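With one protein chain removed, the remaining protein chains of the complex are shown where they sit.
Chain nomenclature is as follows: A, B and C, assigned in order of appearance, with residue numbering initiated at 1 for each chain independently.
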Amino acid sequence: MRKAGRHFLQIPGPSAVPDRILSAIGQQTIDHRGPDFAKVGMRALDGMKSIFNTKEHVFIYPSSGTGAWEAALVNTLSPGDCVLMFETGHFATLWKKLAEKLGLKAEFIEGDWRGGADPDQIEAYLAEDKNHEIKAVCVVHNETSTGSVSPIAAVRQAIDNANHPALFMVDTISGLASLEYQHDAWGVDVTVSGSQKGLMLPPGLSFNAASAKAMAANKTATLQRSYWDWAEMVGPNKTGYFPYTPATNLLYGLNEAVDMLHEEGMENVFARHARHGQAARAAVRTWGLEVLCAAQGQESGVLTAVKLPDGHSADAFRASTLEHYDISLGNGLSKVADKVFRIGHLGDFNDLMLVGTLAGVEMGLKKANVPHNAGGVQAAMELLS
Amino acid sequence: MRKAGRHFLQIPGPSAVPDRILSAIGQQTIDHRGPDFAKVGMRALDGMKSIFNTKEHVFIYPSSGTGAWEAALVNTLSPGDCVLMFETGHFATLWKKLAEKLGLKAEFIEGDWRGGADPDQIEAYLAEDKNHEIKAVCVVHNETSTGSVSPIAAVRQAIDNANHPALFMVDTISGLASLEYQHDAWGVDVTVSGSQKGLMLPPGLSFNAASAKAMAANKTATLQRSYWDWAEMVGPNKTGYFPYTPATNLLYGLNEAVDMLHEEGMENVFARHARHGQAARAAVRTWGLEVLCAAQGQESGVLTAVKLPDGHSADAFRASTLEHYDISLGNGLSKVADKVFRIGHLGDFNDLMLVGTLAGVEMGLKKANVPHNAGGVQAAMELLS
Amino acid sequence: MRKAGRHFLQIPGPSAVPDRILSAIGQQTIDHRGPDFAKVGMRALDGMKSIFNTKEHVFIYPSSGTGAWEAALVNTLSPGDCVLMFETGHFATLWKKLAEKLGLKAEFIEGDWRGGADPDQIEAYLAEDKNHEIKAVCVVHNETSTGSVSPIAAVRQAIDNANHPALFMVDTISGLASLEYQHDAWGVDVTVSGSQKGLMLPPGLSFNAASAKAMAANKTATLQRSYWDWAEMVGPNKTGYFPYTPATNLLYGLNEAVDMLHEEGMENVFARHARHGQAARAAVRTWGLEVLCAAQGQESGVLTAVKLPDGHSADAFRASTLEHYDISLGNGLSKVADKVFRIGHLGDFNDLMLVGTLAGVEMGLKKANVPHNAGGVQAAMELLS
Partner (left out) sequence: MRKAGRHFLQIPGPSAVPDRILSAIGQQTIDHRGPDFAKVGMRALDGMKSIFNTKEHVFIYPSSGTGAWEAALVNTLSPGDCVLMFETGHFATLWKKLAEKLGLKAEFIEGDWRGGADPDQIEAYLAEDKNHEIKAVCVVHNETSTGSVSPIAAVRQAIDNANHPALFMVDTISGLASLEYQHDAWGVDVTVSGSQKGLMLPPGLSFNAASAKAMAANKTATLQRSYWDWAEMVGPNKTGYFPYTPATNLLYGLNEAVDMLHEEGMENVFARHARHGQAARAAVRTWGLEVLCAAQGQESGVLTAVKLPDGHSADAFRASTLEHYDISLGNGLSKVADKVFRIGHLGDFNDLMLVGTLAGVEMGLKKANVPHNAGGVQAAMELLS
């Protein structure tokens, strides 16, 4: 039986793609070596610089965000190099596994998945690394599995305090274009991101922003690379081209997305996400449930991960909610599998969509017989109005 | 400044067009005299029969619903003919004015705009028309200006009770495909409808369904007609063609719409609208406001018209709500201008969209300082879950 | 079996709709009473003035072009009024029948379907109408059934020479935006047009442009009218609105179309069509076939109607060509049914599409065993390059 109305895609990415972007993507493909393409490519590269807040290099890959993680590492490091990573959650853990798979040695500062990376621990760790064995510090900005935000500027400060020369790499796949991000001002060397979150695109594009220091590291880094190699990109990118066939139609969408973000104003975009996060947490508190992120001030405006009471299956709740209210919620991953669900409130989203989303959760809790107090939606509305 | 997220188009039509239909409409236009078109046309004509529940003739016009009103009259009546109409609200009044403009004499049973047409009054009126001066009884099924539903089967019974030969014409422009409709079983002679309501299409198509009795009347009716003439349509329609260039792309959309309705199941479509009407009214009651339709059992599942407290401008409220919550609500028309606003809950719509809609109204009431009690959204959710 | 590649829709309208317009039409419908709509509506009304080359009134109907024919007559004339029409072909004949159906008396200057209207005959006719019984002169600008163009400015001069007060009405349904057209400069009182030809839209919109004289006639004209009534339009149009629900999505497309035409430049649009007409006729001559239009200088840049040798069925040829080369050609209508076929070269079209089109005809002639000389395509290419 067909379900009427619009599906609520409230996973923490992909976010629902706005019509303007779908329409842009649906335009006819053009010659990626012809003069018209140069304008498309240049606009995309420049546009992404404005989003990363960087004057340095941006690289665009036809790939998922996973590819951009790999690109960051293989472009700047050599086999056996040591990287320091922080266990903010599932995605930080995946990045660590990827690093190991590539032949790097990954030091992992353990975390409890309830907050962002801790600058103090990082500083302490680096301070002890007298020989500068650590070649890169890798932090997840917005941990999509938990809804916690790491203080990137403070991590930069921690590295500086330790007077450590390591490269600083940040994954803001799910944070970019939803939370403030300053590649240059925060002194990040490599930023990793993807298309299907705050950029409101379908999945299929990923990004690296690279500082001069990272570009210098690229010259000596010996990890095997070809598809991801920045060095091959730099030349063609100067005139808006790419060394291999780019994902032209997604680039059309990217250009539309960047326009849309600037039409709204980045400050407004960030404020909107912050406000929606607050409203979502107000609902959760009213329901008497617990937000997974326990670190005050580090709760994400992108998503809210919610713990179910013991003995209740988050996945059964999500399946029931999908069936009855046509809303997709994010699942708990690895350590918190079946224990939490995640509400995405990112991308092209507004107050009434948020209320609809929270209503889906509240009615779903009732339908799935999860103990909770009613009134969460009303609480969110009070905060919003 | 760009507004983020999806606009809530909650006027009582046009309703938001689902992506499947927009995509169908966006297909390339074809030769309207070629063999492929015959399939498109035949499917549209047959599909609309299934929606009207008729085995008789359906006519499709490239026009707004207003055109189908005119078509119903000019195809069956002659200058100076008398028609009996019932003042259910603004649209019944417009239809009457149109009849007069065409040179018909319109008897108007006055109504208070707070309920559907009254079969008893109609029966009484007809019973007195011993000479059968009245050639047609015209009733609005779902009065879009008030949110009241006329009991069509009971009106048919009233005509039969009076043993009156008048044609029975029904405007279900905003009722079709949202409320149950039975052209044949209810003994309607001409049904009038449009594309942009329950059919979920953009505006631009209108419809007549015509009984054998109406087709017979067409042969002797002398009102001037050309564009609207059924007689020119019948022949080409037999093989799926039209006497003049049809609105091909809207027909693509129509065929998709009919498929979607049947995929959901017409009974489910009707139940959904009824349930959403109940939930909307539960919210209105909680707010302490009054639903315009005062006739129990005649409240519409398509829209809910709400009276604002005296001294408050409904249009100012709507403007504020549009600005702050990006939701379009319907305005009050003529007699109730600036006194009521209308919440559309028709077309491709679901529970979470309804909650978002009602949240827009509730937060809007607060923002516009309209006295009301909070909790309407919560009341609607209780009804929905 | 699926046919590969793009269908060649080479009937003389609807013309193939460009992607930009399909994409515009596929945007979400908005509130036709809201503030955003006013911009859409105003842009459409102003845009069409730029296309008609008029500073006076333009009316936009959700209807086929047939509706705009009717609108022109019912808005300006009264029952029994006499109109002078010229038999340029099938569509002139249809317009005459329509006039008669509306209760007008139509004088028809007979033509041989091989040229445009003859100003001398019109002048002579009017000169004899001492009592000014004739209230309107109606001429088809681009006769879609024959591919002949009437000299509109010369017809105006003929009316002036006869010192006759009749209104001057012109159907440029298939000429507008392909051939030069000057509503004001040529002194036309009512111009009739449609969306699916030079405007590159799907069918579903039609137009009237009306002079001050026509607007004055509207005040006294008594033909029955409601849907088509200009008087109801004028008020709402002033702020970009319409008296009944407009075909919003087609208006989106119209606005895109007007932009596209101006981006190309109207002079370039006209030159392109003229050049393509020349090339098509060069091909026809090389094939040894006859162009239906025999009046030098009146051959259309919109379409070329071609006579088949006696004993050969144009419809069989068209069916075979559609089957084998996936190209739709126009059929011969009424007097020339099965004797001619029509090649549309209008709308969003270029040199290589024309060569493909002519190749479809030439290969089709061979496949259908129609006697002809090869080399028509080559001749067209010589003219084009």
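Note that in this section a residue touches a chain if its C-beta (ideal position, glycine included) is under 8 Å from a C-beta of that chain, and two chains touch if they have at least 3 such contacts.
Bear in mind that the values here come from a model prediction, so they are computed numbers and not experimental data.
**Q** In the whole complex, not just what's shown, which of A:Met48, A:Met85, A:Met169 or A:Leu223 touches the removed chain?
**A** Final answer for the missing-chain contact: A:Leu223.
**Q** Tell me which of C:Cys82, C:Ala153 or C:Met381 is the one touching the absent chain.
**A** If we include the chain that is not displayed, C:Met381 is the one touching it.
**Q** With respect to the chain omitted from the figure, which of C:Met260, C:Val291 or C:Val370 is a touching residue?
**A** The missing chain is touched by C:Met260.
**Q** At which residues does chain C meet the chain that is not included here?
**A** 1-6, 8, 16, 18, 260, 263-265, 268-269, 272, 325-327, 348-353, 355-357, 359-360, 362-363, 366-367, 374-375, 377-378, 381-382, 384-385
**Q** In the complete complex, which positions of chain A touch the hidden chain?
**A** 7, 9, 11, 13-14, 16-17, 22-23, 25-35, 61-67, 70, 98, 101-103, 194, 196, 202-204, 223-227, 229, 243-250, 322, 328, 331
**Q** By the contact definition given up top, give the residues of chain B that touch the hidden chain.
**A** So the residues of chain B touching the unseen chain are 19, 23, 26-28.
Keep this in mind: only the chains that are shown with their structure count from here on.
**Q** Pick the chain whose C-alpha centre of mass, unweighted, sits closest to the average of all protein C-alpha coordinates shown.
**A** Chain nearest the overall C-alpha centroid, as shown: B.
**Q** How big is the rotation, 0 to 180°, that puts the C-alpha atoms of chain A on those of chain B, in steps of 5?
**A** 180
**Q** Provide the C-alpha centroid distance between chain A and chain C, rounded to the nearest whole angstrom.
**A** Roughly 54 Å, centre to centre.
**Q** List the centre-to-centre spacing of chain A and chain B in whole Å, with centres computed as mean CA coordinates.
**A** Here the centre of chain B sits 46 Å away from the centre of chain A.
**Q** Which residues belonging to chain B are in contact with no fewer than two other chains?
**A** Chain B, residues with two or more chain partners: 16.
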